[in-house]
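What you see is the complex with one protein chain gone and the rest in place.
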Amino acid sequence: MLEVNGVSYRYQNNPWLFKQLNLVIHPGEVVGLYGKSGTGKTTLATILAGLKKQAQGDIKVDGNLYPIKGFQPVQLVWQLPEKVVNPKWRMEKVLAEGGDLDPELLTALGINEEWLNRYPGELSGGELQRFCLARALGPETRYLIADEMTTMLDAITQAQIWHTVLQLVKQRNIGILAISHDPHLLKRVCDRIINFDELVGNVY
Amino acid sequence: MMDINQVEKSDHTLPNSLIKDKTPLFEVNHLSLTFRQYKKGLRESSTQVIRDFSLKIHQGEIVAVVGASGSGKSLLADAILGILPENADVKGDLKFAGEELTMEKQMLLRGKDISLIPQSTNALDPLMKAGKQVQSVIKRKNKKSIQERIFHKVGLSKKAGEMYPFELSGGMARRVLVSTAMVSEAKLVIADEPTPGLDEHARNETIHYIKQLADGGKSIMFITHDITAALEVADKVAVFYAGETVEIANIDDFTGKGENLRHPYTRALWNALPQNDFIPLKGSQPLPGETINGCAFESRCPIAVEYCAQKPPQNKSVSGGIVRCFHA
């Protein structure tokens, strides 16, 4: 279970971005999250992935309190895959960074073996996003935060990626937080949908 | 079996419904774009990004150009405005208001008759107040009052005009960019992916402004990968795949299971939407630079036959639209 208890965040001494946020995600569950721009959804995503530290409150993943050392059991998939791969690395090395990946995972995500020898600049956004997903779905991953994971992709690629992800999630009992502005997409893929404003106790 | 020769003959002929009484304001025929690049070592290689793009836009019309990321569609705007990097080779016929659009003409018209709403709000000058940036486009007198009226129209306060871009929120910056296009005397506005990453409210707003621009008599070329947004405002949708226009469809064609759509890719795109059937089509778009002998969509096409891989299909008109497919 991924538990978020009374988490607040602000950057240095700026006003609170959000305060007293509570959220629970169970394994194998797909939770949709929507809300206005600039309210801190992406910040929440980076906090859950262990990349930023909350100012108050605590987060527990399967009983372990944050911060967690080493590999983060909660992995984030970003909106722009071009920005999360080292442009000087071949895709092979990008994947290797995620640890020993199941070759079946690569097949399931439709990753062509030919692509492994290419550089990120030689692949399209949709193809790169598959690599980012594969890297984030290492054996130790328990939860996945999909922050506008398919916003920059066309409808066909979006459907391809979500179909695979939903299948994998069921197999491995991974919990997902899907952040998106597209209500149709959330209705399609999620078990339940939350408005970000409802999560937050007080916003100043 | 269909006669291929006949298909080729019908190239260029427009269906009656698309011929309006006037010549189109803007016309592109067989545009292609190739980049020269250094591969490993000293050899230069060229990569074809746009293979064959054709489009007509009439006055007051919104034409959406829909395509997957990596299909080369964002380079279209650059090619039309003539702001491509130096290692790009462009070929094709461009016509603006009936006249040929040469390189010199592009330079002359850019920012005046043709204006761009860029994808990123980073395009604003960080050292100039928002109001001043909009005023700098206005050719008439009373610059300040015109700018304030436009700001009011898009829901920006007088105060916003005195702000520097870093003080504006993302949504406000976007409105400033739209106002710049609104006050300009441009006849053609190119909007390059203005919607992704916006929340529902901001997205609807942006779409509304684009509609407003067209109502004011401007022609809009709306480049996007979001087919839902395109369908909300556009009069026509040009579907772009692997550097080619595969179909130009009317908005009404997008209904049901896509029975009225002419190209199998458009149909797949329509059926992949989460509000429709969310059906994923297998495979991925060929990368720029891959050699394609036949139809670019052949490898993923559910109705492809042998000759689709051998000869590229040409544009032809079918039931009020244009399609590049042997089977339509």
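Which chain is which? They are A and B, in the order written, and residues in each are numbered from 1.
One rule holds for everything that comes next: a contact is a pair of C-beta atoms (placed from the backbone, for glycine too) under 8 Å apart; a residue touches a chain by one contact, two chains touch by 3 or more.
Keep this in mind: contacts and distances are computed from a predicted model.
Remark: of the listed names "Anti-sigma-K factor RskA", "EboA domain-containing protein", "Peptide ABC transporter permease" or "ATP-dependent helicase Lhr and Lhr-like helicase", the one matching the undisplayed chain in UniProt is "Peptide ABC transporter permease". Contact with the chain that does not appear here is found for just one residue of A:Gln54, A:Gln72 or A:Thr151, A:Gln72.
Residue B:Thr102 is the one among B:Thr23, B:Thr102 or B:Ser136 that touches the chain missing from this view. As for the chain not pictured, it touches subunit A at residues 46, 49-51, 69-72, 75-76, 78, 83-86, 88, 97-99, 135, 138.
Criterion: only the chains that are shown with their structure count from here on.
Work out the mean CA point of subunit A and of subunit B, and you get 31 Å between them.
Per the touch definition, subunit A reaches subunit B in the complex via residues 34-38, 79, 110, 112, 122-127, 148, 151-160, 162-163, 181-185, 187-189. Of all the residues in subunit B, the ones that touch subunit A in their complex are 66-70, 169-171, 196-203, 225, 227-228, 268-270, 272-275, 278-282, 284-285, 287.
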